[in-house]
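Taken from a larger complex, these chains appear in their original positions, while the remainder are omitted.
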Amino acid sequence: MPFDPKAGQFYRMPIFFGPTPGPRQWPEGRTFDFTKTPHMKMLGVRMLTNADQLKAMLPERFELRGPPVVTVEANYMTEIGWLAGRGYNLCDVKFEVTFHGKAGPVHGTLVLVRWENLCDPILSGREELGHNKLYCEIPEPRVIDGRHSARMSWLETPFLDINIWDLAAPTGMSGPPADPEHQGMLSYKYIPKTGDWGEADVEYVTLSPHRPMRENITIERFELGQGSFQFWKSSWEDLPTLYHIVNAFAELENHGFQGAHLVQTVGGSSIAETYRVD
Amino acid sequence: MPFDPKAGQFYRMPIFFGPTPGPRQWPEGRTFDFTKTPHMKMLGVRMLTNADQLKAMLPERFELRGPPVVTVEANYMTEIGWLAGRGYNLCDVKFEVTFHGKAGPVHGTLVLVRWENLCDPILSGREELGHNKLYCEIPEPRVIDGRHSARMSWLETPFLDINIWDLAAPTGMSGPPADPEHQGMLSYKYIPKTGDWGEADVEYVTLSPHRPMRENITIERFELGQGSFQFWKSSWEDLPTLYHIVNAFAELENHGFQGAHLVQTVGGSSIAETYRVD
Amino acid sequence: MPFDPKAGQFYRMPIFFGPTPGPRQWPEGRTFDFTKTPHMKMLGVRMLTNADQLKAMLPERFELRGPPVVTVEANYMTEIGWLAGRGYNLCDVKFEVTFHGKAGPVHGTLVLVRWENLCDPILSGREELGHNKLYCEIPEPRVIDGRHSARMSWLETPFLDINIWDLAAPTGMSGPPADPEHQGMLSYKYIPKTGDWGEADVEYVTLSPHRPMRENITIERFELGQGSFQFWKSSWEDLPTLYHIVNAFAELENHGFQGAHLVQTVGGSSIAETYRVD
């Protein structure tokens, strides 16, 4: 039976075996309660930087929104349904932007890189959603004397340290403040055209809207405090697939760290609501 | 400076940092002598199976070529230039086909799956070349009493064992026989359309031609012998992203193993010559 | 300055560098609050077996105490002080015994094997405490549909599965019942005599008393339910350093699983109170 894709089903390479199981497609009859899965623990730090440096990374029609603050956030996930209860970790570098789409402006978070420590969600995230995912090692954070320390590395070469401390539950807040105009996570999907190097098979912006995920999530722990992060300046020999990214982040001017957060949540979404924004 | 791709350069997600280093693009001025890099050690086993089972995996315009023999081959690579001298391993499942392209038939090897134990070449291979790569663990083979044993696993769950033994250098042969009509490795590139699930952004066949690689490669060891492989029948819980593939292979009828090979080579190619076949 | 050990300090190979940092010795001035560190999550299953099989494992002067119930328990630890806030995991196989010491009987738990996934505490535990530790891989448990699944493996070869389910907090109990006569964890310390194979440099029983640890520990979660475990029968080729142990456990008769527990705690001890029992 030759490959015969059906509307509403998910397919990824290799297509020789029919519909592809993954974050948005499970065995026949299998469902998950997204108010109870997954569990997430997020460690984030914000840094004020030079607006021109952030703008230099933006493709056309993207605009920096608000102060030039870059956030680095590690997220440790467990009890993930589509992985049959396993977990994996990720680390985002991101800032706030407006994308001037044909149907009007879209305010959201541009995730420049989402590092993950498992290849399977990297493939489905890049190809299905346009999420700008790459691989690195993300071991469990160290916790001592109230200080949480996370380190990212690639094949035993560390390139990013995150530290947060002096954490406490803020009075009168049970979670991060909501921004009613903020629509979600913006990504830039790009697939090269085989053989015509420099040209694209696919090139468009995607939006993963906040709404379905936010409705499912319960915040179990929300603390604010101090924090810092540091990218290690690296050579091609150290990080042959990441040095250009790590060095771009290492060169961001530090105009002051803006605080840190620790958030633990239960619940999520398959993010199948992600769509193309022209 | 917004994203501004140049012809002849390679770009992959995330595109915010300019040209992307990878297997076919290195730092300014850096080159590799592809007659001396990489080093490869391949362990392969061939099995005669039911032709109808192989045909059932073929997309339109593909035809089984010759007897229904599937080859499972593990390849251990070291001294890879674009990884600054690191190595990684891969494992192919493949058989011989003819693709009936618009410009005529193309005879080649259809690689149904290429498992690799490093995410970076999986991303570049899928997106640039259409190679049907997935992740698994591929530790070094065990060697005892002249028997080489390779095992593939995913997050500590084994799913494929390869064993080869009774190996000896064949008289009068210094390498595998050449097939003048065989053009290279065929793959099926497919990228889903974000939000329109079941539809494709990209869907075409690619050919990675043999010629440039073969001209560079020196065979250092070539031995033939006996061998077997076994896929472990698996549940969704065991292998939530691979069970449908592993079980399809586990169900292939065994009409007799057809021998094994051990080949060690030096040299290779960036495979930038890969092109789309309509 | 030649090696000059001081009373009260801890030394292990290599001794060329002075006192050895480890679970019971930290940098000058560094202390930990053992009521707040480490965090532990334990998954345990009990199985009734054939008393003769357990007795056959006992050295002289050890006696089976109570019904022949063997417990398999995985323990996932984080925020460990002496590892500067890192964690590691362990998995015990154990049953209740009486050791007839010269000063009278000692009732305790004989830990036949404590597998750990980090070499450093294995070395200090074996050599300082006589704990019968060995290495294996202990990834985080999978959790789906209220079922927790743990798997132990060695170099990608799985050998033990633990499953627990139907968990609920028991009414009227906030923790496991205390046994006033139970004194702690019993181990059998044995170090071979170099060159005189079959003879021992060290051979005695040790007791790690419960008391200091129990006083420090706060139980955060205590649930009881159903469970099972299974050891995989293995060959020397599969597990060349563990097959004799794994097969001994695989051969234990299953006279019925006796329930499972999930316990989460905060607090602990350095176990420096461990002593030799003659």
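In this document, chain identifiers A, B and C correspond to the written order of the chains, with residue numbering beginning at 1 in each.
As a working rule, contacts are C-beta pairs under 8 Å (C-beta built on N, C-alpha and C of every residue); 3 or more make two chains touch, one makes a residue touch a chain.
In this text the structure is predicted, and so the values were computed from the model without any measurement.
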item: Assembly size in copies, with 3 chains present; value: 4
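Heads up, the rule we're going with is that only the chains that are shown with their structure count from here on.
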item: Between subunit B and its twin subunit C, rotation from the CA superposition, multiple of 5 degrees; value: 180
item: Farthest chain relative to subunit C (centres taken as mean CA coordinates); value: B
item: Type of subunit A:subunit C copy interface by residue overlap (half), same or different; value: same
item: Between subunit A and subunit B, centroid-to-centroid distance (C-alpha), Å; value: 30
item: Centre-of-Cα separation between subunit C and subunit B, whole angstrom; value: 44
item: For subunit A paired with subunit C, centre-to-centre distance based on mean C-alpha positions, whole Å; value: 38
item: Touching two or more other chains - residue numbers and ranges from subunit B; value: 155, 237
item: Subunit C partner contacts - residues on subunit B that touch it in the complex; value: 137, 139, 142, 144, 149, 151, 153, 155-158, 237
item: Contact footprint of subunit C on subunit A as seen in their complex; value: 37, 78-79, 81, 83-87, 140-144, 147, 149
item: Subunit A to subunit B touching residues, read off their complex; value: 1-3, 5-18, 20-22, 24, 26-27, 30, 56-60, 62, 82-86, 112-113, 118-120, 122-123, 126-130, 132-135, 155, 188-195, 197-202, 204, 206, 236-238, 240-241, 243-245, 248, 272, 274-276
